[in-house]
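Complex shown without one protein chain; remaining protein chains in place.
Labels for the chains are A and B, by order of writing; each one numbers its residues from 1.
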Amino acid sequence: MKSLRSLLRRAIVPSLAVVTALLLGAVVIILTDFENLSRIGTDPLGAIGAAVGGVFNGYGAMLTGAFGDPERIRLAFENPSDRTIATAIRPITETLVAATPLIFVGLAVAISFRTGMFNIGGDGQLIVGALGATIVGVGLQTSGLPSLVILVIAIAASVVFGGLWGFIPGFLKARTGAHEVITTIMLNYIGAQVVLFALLGPALRAPGSSQPISKNMSAWVDVPSIISLPAIRLDYGFVAAMVMAAAVSLLLFRTTKGYELRAAGFNMTAARYAGMSAGGSMMLGMTLSGGLAGMGGGFLVIGATGQLTNDLSGGIGFNAIALALLAGLRPSGVVAAGLLFGALTTGGKVMGIQSGIPFDLLFFIMAMVIMFVAAPGLIRSIWRVRVPKPAPEVASVAPTAPAEPV
Amino acid sequence: MSAAVASPLPHGEGLAARRALRDARIRGATFLALGVASFYFASSSFQTPAIFGFRIYTTGRETFEVATSVGLLWMIAGLAAALVGALQLWRGATFRWRPWLLVLLAPYVTVILGALLNGTTANLTRVLSGSFELATPLTLGALAGILSERSGMFNIALEGKMLIGACVSVVVGSVVLGATGNMFAATVAGVSAAMIAGGLLGLLLAWLGIRHRVDQIIAGTVINIGAVGITNFLFLRVLGSSPELNTPPNVSAMQLPFLSEIPVLGPLLFSLRPYVYLSIILVLVLTYLIYRTRWGLRLRASGEKPAAAGTVGINVLQIRYRALLFAGLICGLAGSYLPLATAGSFQMQMTAGKGFIALAAMIFGAWHPIGAFAAALVFGFADSAQALLSILGAQVPPQLLNSVPYVVTIVVVAGVVGRVRGPASAGQPYEQG
Partner (left out) sequence: MRLELREITKRFPGVLANDRISISVDKGQVLGLLGENGAGKTTLMNILSGLYKPDSGEILVDDQPRVFSDPHAAIAAGVGMVHQHFMLVPVFDVVEAVALGAETVRGPLHTFDRAAARRRIVELSERYKLNVNPDLKIETLPVGVRQRVEILKALYRQSDILVLDEPSAVLTPSETEELFGIIRSLAASGTTVIFITHKLNEVIEVADKIVVLRRGRVAGTADPKTATRQELANLMVGRDVELIVPKGPAKPGDVVLNIKDLVVRDDRLELAVKSVDLDVRAGEILAIAGVQGNGQTELVEAITGLRTIDSGEITIGGRHVEKATPRQVSDLGVAHIPEDRGRDGLIAFMSVAENYILDTYHRQPYSRRGVFDLKAVDERATQGVRDFDIRTPSIRTLVTALSGGNQQKVVVAREFSVPVQLVIAAQPTRGLDVGSIEYIHRRIVEQRDAGAAIVIVSTELDEVLAVGDRIAVMFDGRIVGILSGDDATLENLGLLMGGAKFGEGTAA
């Protein structure tokens, strides 16, 4: 009971943050609904009503897009066939598909923030990891190896590539003090250029295409599906994400390495006085972080998309920051927040198609989520609720990092 | 690895004196090696001509050409590098080599340009005046960063504020242009609106950091992500369907009276956009304000040791709020440059990391306006030369050239070209009783 209550207490700020951010998003939708608002002079009630209706349309589409259309689910029950069932469950499986890379990168962000490193480079690490997987995947096309073997090598490559992309800022910070925020952002841009360069070269590019798109690898390597129904993309990448969440949790809270990472994250000097290598922790934390993000990229490119494009990440790195903060940097929270953001992403795309409200609104909503989670005082004053006060200095080292039992 | 080597902490630098001497020797040897390598390159390239053209007048097509050979340029560069290397070895750890590095930059940039052009004639007037133009948003952004950090607030939100500034300037400028048809009024309106938007975001950043004690990096990230979201959204939902909102006024180059008629220098320096002159004036004015006035003294005190300012009755928080407001205004101005002066319309994520490069210029310039301006010019030149090279079809992958500013930024913040010290208390919240 007590743990349930403390869970609820901890969930107040994140939940209200998401709700408030969605409401702000609604305000933005209404304010930009010029078509309806232009009638405000002649028919004020109608204009506002229509604009608000637009919000309901949009968010409604988001909801059904993320979790499923009741009508289709009913049809599936009445007339169960592969096709109807697939149609009914597709939204929810797509939500899980979208959640998978978010969970990977969210874990990556959580682990780096816990180490006291602001890893803003999730995007770069993800796409460079995906590049590693693609190089292996395309390279082993004619090797004749079984799909599963290629998959394992490709994922390993994605971890190595992503890990390297994370190691660089960790190393630079440990050795020279270069601020990781700037170096990781720069590595995002460099990573994008590297991938573009690789994709425009003859080795990876899809035959006959002038666009930066790699060959489609699904014919010879794929992540096995969990449910084999037509058009259902959910694969074992999602399971891998769950396993990694458990692994990160164990690492952080049950092992001495994790303890060292967290200690260094809170207080570098004290960690050093206690005989730990603070620089080593920075490098390890960032490498693990990059490796996780890279693994997310690997599963994404081998599984869900089957090919590498230069816009693969679609802002996952930035959303992952919001998500990790929302999760209080807890792996279990990252899974929950990842599912929520997966739903928002999937639903947001449907919203974009059905109601013409651009998907990019979600970035704004995510930013607002970060703001409200980082400034619980705002939530307190908007909703007039008592929220637990965060310890003051925590915010400057590892945001909202709580005391965990060892 | 031993903690003493790995640690960036001040307590870890026991052998630093010896290490500094060792570093000095390595640096000296590197400069010498660079010189030797340059002579080697020179030996094989005396036959390759290097021709640089300069326009003589702003009107007309006459050019004045400097023709030499790539090999000779390598010789000059190599001699300079060898000289610096010798000086470094002779003077040891106390040698102030940073300024010399800038001196070296000039011959090397010239020779690399010449080598890449491989005999093609290049019009340098365009490249050099383009450097000033491309440096302008970076300079302005760096000035905003300097104001913030000198007051004790991190400001990684430059990017987001510039992006919002760009968007707002376009919308307001287009509306006013559509309504009045007056280019000047539309420009003024667009730029002012961008500055106001930037200023408001600056206040938001300060409010989150000061009032709500949000970590200043997270607060900056909020603005950066939010700016991408809201401007992309507006572009797709509104600007896409209403092109009349995305046809802003155009700020074109201004021929300064008399000065622009000076041969060679006129087209190079005195027929640029008003933005350039404005940014140079701002650099000078801010230098004076920061280092010579009461306001500057107090600003620097709140960034270095806010408690020292607070205990003598200075309102540190007010100083920080104001600094971020001004920084926001300048950021908005920087943002408006992109669509009004170069692109001609708003594009999604058109800042493309310029805010972060501005931050790097600030660090490279040691938090000093003039230093930051010099750094911005270097970045601007890299950008400008890249455009020239791709037009002239040099055999360099464009992705490599595109990456140059980002790589240089990493090199700069990693202190590979010398560590500089920023305001001691930047990023730390200050509790005012």
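The rule we apply is simple: a residue touches a chain if its C-beta (ideal position, glycine included) is under 8 Å from a C-beta of that chain, and two chains touch if they have at least 3 such contacts.
Keep in mind the model is a prediction, meaning the values are calculated, not measured.
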Touching residue (missing chain; options A:72, A:233, A:272 or A:330): A:272
Quick one: which of A:38, A:81 or A:255 touches the chain that's been left out? A:255
From B:217, B:301 or B:426, the answer for touching the chain not displayed is B:301
Since one chain has been left out of the picture, which residues of chain B touch it in the full complex? 2-4, 10-17, 20, 288-289, 292-298, 300-301, 304-305, 307-314, 424, 433
Name every residue on chain A in touch with the hidden partner chain. 254-257, 259, 262-263, 266-267, 269-276, 391, 393-394, 397, 401, 403, 405-406
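What we mean here is this: only the chains that are shown with their structure count from here on.
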Taking each chain's centre as its mean C-alpha position, how far apart are chain A and chain B in Å? 32
With touch defined as at the start, can you tell me which chain B residues reach chain A in the complex? 1-3, 5-9, 11-12, 156, 208, 211-215, 217-219, 221-226, 228-230, 232-234, 236-238, 242, 352-353, 356, 359-360, 397, 399-400, 402-403, 406-407, 409-410, 413-416, 419, 427-429
Under the stated contact criterion, what part of chain A meets chain B in this complex? 28, 32, 34, 118, 120, 172-179, 181-183, 185-187, 189-190, 193-194, 196-197, 200, 268-269, 272, 275-280, 283, 315, 318, 321-322, 325, 356-358, 360-368, 370-371, 374-375, 377-378, 392, 395-396, 399
